[in-house]
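Every protein chain except one is present and positioned as in the full complex.
Chains: A, B and C, in written order; residue numbering restarts at 1 for each.
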Amino acid sequence: MTAARTRVKQLGFLQAINRAQNEEMARDERVILMGQDLRANVFGAAAGALETFGPSRVRDLPLAEAGSIGVAAGAAMAGLRPIIDLTVASFVFGAMDQFVSQLAKARYMFGGQATLPVVVRSALYYHGGTAGHHADRPYPMFMNVPGLKIILPSTAPDLLGLLKSAIRDDNPVLCFEDANLWGRKGRGPIPTAEDHLVPLGRAAVRRPGTDVTVVGIGLGAFLAEQAAEELSADGVSAEVIDPRTLVPMDWPTILESVTRTGRLVVVDPANRTCSAASEIAARVVEECFASLRGPVIRVTTDDTHVPFSPALEKQIYPNKDKVIAAVRRALAG
Amino acid sequence: MTAARTRVKQLGFLQAINRAQNEEMARDERVILMGQDLRANVFGAAAGALETFGPSRVRDLPLAEAGSIGVAAGAAMAGLRPIIDLTVASFVFGAMDQFVSQLAKARYMFGGQATLPVVVRSALYYHGGTAGHHADRPYPMFMNVPGLKIILPSTAPDLLGLLKSAIRDDNPVLCFEDANLWGRKGRGPIPTAEDHLVPLGRAAVRRPGTDVTVVGIGLGAFLAEQAAEELSADGVSAEVIDPRTLVPMDWPTILESVTRTGRLVVVDPANRTCSAASEIAARVVEECFASLRGPVIRVTTDDTHVPFSPALEKQIYPNKDKVIAAVRRALAG
Amino acid sequence: MTVSADTGAPPAEFSDAPGRQLALEMMRRMQRVRLFEEATIALFHAGELPAMVHLSIGQEAAVVGACLATGNADYMTGNHRSHGHPIAKGANLDALMAELLGKATGVCGGKGGSMHLADFSVGSLGESGIVGSAIPVATGAGLAAQVRGTDQVALCFFGDGAASEGVLHESMNMAGIWKLPVIYFCENNGYAVSLTSEESLSVPDVATRAAGYSMPGTVVDGQDVLAVYRATREAVARARAGDGPSLVEAKTYRFHEHAYGLVVSRPYRDQSVVDTWFDTVDPVTLFHDRLIAWGVATEEELVALHSSVKSEVDEAVEFARRSPFPPPEAAYADVYAPSPEETR
Partner (left out) sequence: MTVSADTGAPPAEFSDAPGRQLALEMMRRMQRVRLFEEATIALFHAGELPAMVHLSIGQEAAVVGACLATGNADYMTGNHRSHGHPIAKGANLDALMAELLGKATGVCGGKGGSMHLADFSVGSLGESGIVGSAIPVATGAGLAAQVRGTDQVALCFFGDGAASEGVLHESMNMAGIWKLPVIYFCENNGYAVSLTSEESLSVPDVATRAAGYSMPGTVVDGQDVLAVYRATREAVARARAGDGPSLVEAKTYRFHEHAYGLVVSRPYRDQSVVDTWFDTVDPVTLFHDRLIAWGVATEEELVALHSSVKSEVDEAVEFARRSPFPPPEAAYADVYAPSPEETR
């Protein structure tokens, strides 16, 4: 892996987004892109969009989160396929009613008349001194809402492929991008396929193993790989699974793995209580109890808000050592 | 129980709310009450408030959920203790940013300078043909947000006592009221104590048992009791626990029980994925694995929206038979 | 606000044959709303309604005047007081009535119910039980029309209570900056449940707020179907011309309780005044009298129209009654649209 990195040209996260958006906008004129500061490309993922697709299909949004998501829902119901760039995931809360009452429910409540192909992108912007108002990881809230799909890729090629699939999907899809992967961590070789698609709902087995299953979400997938590497030196064989899509979750892959290994650790950057990790743990104990040979351990962010001070922040998140400790507890239990 | 009901005068749910609010407003002039249609007392829990405490402390809110919660946060930071009656829990979504960014975070982010004694009441209005826009049970979303306390009483005396404690608590407390208990189900003898207080964070063991622990939330607590009654005829001894407070959860009581029984079923009216039931299952398998003798089974509402048709609605919720089936699965596993 | 019946020559709109047709269509749609809702009252008393209904009786001129100023290809969203909107937009009554009874043949397959009607075939993109929540949805439909370059408009119904919701502001601002073809149509019936509009609105007329978004705001007599039609048609013309959104506020009355059958123990409006409304400000009677005074229709024609609508409604009730309930598995359908990337 490390050796390969120096040889193969790598895809950046922002490039992945940019390529997915531009390819799909070129492919389907119903796709439009709206977000803050797109024309000035402040976040870096909108390069070329305005020039190529024009001001009707590429719009800068005023600050109005609820209105923006509702407008996307209405535009979708009237035939467009909007991509909304909400920039930071902490800004989703202002739009929650529109997510729940309109985007998620309209199709069902209207008996299938409505189709809502909307993609909403936002970055998980934790770990970087942005403090409590910019560092949320709110995807578990949305997992509690039927009708929404959720992707959370951990590599740039997956982001490219999943985002393209999301834009083609006829359902509302929330795309959460872990900003900690924007740098070196999340890169991978640039897909050569013209149409690099990763289907929604399929996990990736990042590393096969036999002693314990480690499911890692977002940055958690990388921490799981790092931990697995280190554990292998001690003779522990960890299987690392990156779900990539949280709704629909790839239960068959996860359950099959735990049935084999009998042990499970889940690494999830969300707040602990009612996290994605909680759901995975609950489902596994419900369905694989007979195979379980140790406790299911969650490695999550502690249930606190994100403190500003660099002296305080990092400790609250999952890290490699916490994952290793969790694996040892799972093996001991 | 059934016999007692005919003898002892019972407390209604709306009376419990009314009494809690009026007693606490009389006790502390900083307590104010704001909500929709309070003066006309459309929902029935505001009787006498306007007459007793006057229009400055009892206000009808315009339709503005975000503004209402934010106003409550600001009023609290400036010394009042607001109670906000949001009426139906499906209306919380419009205020989500204010719940998360202001109510839940302000104290922490300002280093303890702010105190936010706000109570927000809303009814879980499912099971009654109100369809998708009025039947949400969104408390698991809020469990994912540190800084909020959450109560969900299942009897009228508990509602009285918990709501009074909530009003006296210096933290934001969300009070969810299961509307299915407004009728006969949730009654209990009228507390005679002048100051009937139930502390936050203490579960109630509704029925002791030895074979399986059944944790039931809201209406789920009643279903658990009914199921336990029926199971006892078959010689199954089920311990029924009603957490009453979801944050902070009374983990010691739950974990101690499961350690004894080795089996757990959780009955939760929320949508299944990332439900309170998921959290309880995850925590138990993490901490009591060695004692567990069967799978932890969740009995929740299915992951769908609430359909309007009476032909469709009831099947999606937990019911007594589903609880009994779950207990049998837990015992068999 | 009582309007005395005009006499003499009919207004320009109704003076030729197509105009006469238009006038009769206005009456027909108002009667459809009125009689449909009277039928739901009967169903309520017969214990056949699975849930409460919010009636538009008294507000027919507002909804019909607004909807008839748009075409079938135009979009519309509304709120919990939802029957009038799709009916005025031209929806089939059978499927609406079946929806109210939760039947499989309902316009939403029985899954929406009274507060959440939608009939995409006539541009009705759905009503919202969450007050105010569909306002940006209509705005987005307007955006779609603009991006696709059609001349469609979106009509957005909301109440005086909903006017306090933040999404109205966000939506009107977006429509303003992008000059979207949206008509924000406020049915100001004076109340949000028990709260008077004077108490919930910090300004006498919602229409005043239009100036804050550089759009025209008009107050119109909501009991006068022609006045509403004219004001809305002007807004529609403006929208189709690419000149952007408008706000039309119809001052109207809700003749029944907030939801039919709801009992509010403490009175919040003067019942003796309410009781006069059917005689003084009933939009159906007012229009009936004018049509005759103008010579646009005869009493006989109007009686015939009434009874033809009556049978249509009766048939809708029968259709709804004899329709089957949806099968249990329908509760789990349409949570998601099918897609190539379905999970295994």
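Note that contacts are C-beta pairs under 8 Å (C-beta built on N, C-alpha and C of every residue); 3 or more make two chains touch, one makes a residue touch a chain.
It should be emphasised that the depicted structure is a prediction, and the values quoted were computed from it without experimental measurement.
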Original post:
Which listed residue, C:39, C:63, C:88 or C:168, touches the chain dropped from view?
Top reply: C:168
**OP:** Could you tell me which of A:81, A:107 or A:134 touches the chain that is not displayed?
**Re:** A:134
Subject >> Listed residues B:74, B:189 or B:310, member touching the removed chain >> reply: B:74
Subject >> Full-complex contact with the absent chain, from A:12, A:74 or A:94 >> reply: A:94
Original post:
Which residue from B:39, B:149, B:263 or B:298 sits in contact with the chain not drawn here?
Top reply: B:149
Subject >> subunit A, residues in touch with the chain not shown (by the definition above) >> reply: 36-37, 39-42, 60, 62-67, 90-91, 93-94, 128-134, 302-305, 307-313, 315-316
Original post:
Tell me, which residues in subunit C touch the chain that this view leaves out?
Top reply: 164-170, 172-177, 199-203, 208-209, 211-215
Subject >> Hidden partner chain, residues of subunit B it touches >> reply: 32, 56-57, 59, 61-62, 64, 66-80, 82, 97-98, 101-102, 106-117, 146-147, 149, 165, 168-171, 199-202, 245, 248-250, 252
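We take it that only the chains that are shown with their structure count from here on.
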Subject >> Most distant chain from subunit C by Cα centroid >> reply: A
Original post:
Quick one: subunit B and subunit C, Cα centre-to-centre, how many Å?
Top reply: 37
Original post:
What parts of subunit A, by residue number, touch at least two of the other chains?
Top reply: 66, 97, 101, 108-109, 146-147
**OP:** For subunit C, write out the residues touching at least two other chains, lowest number first.
**Re:** 106, 108, 110-112, 116, 128, 130, 133, 166-167, 335
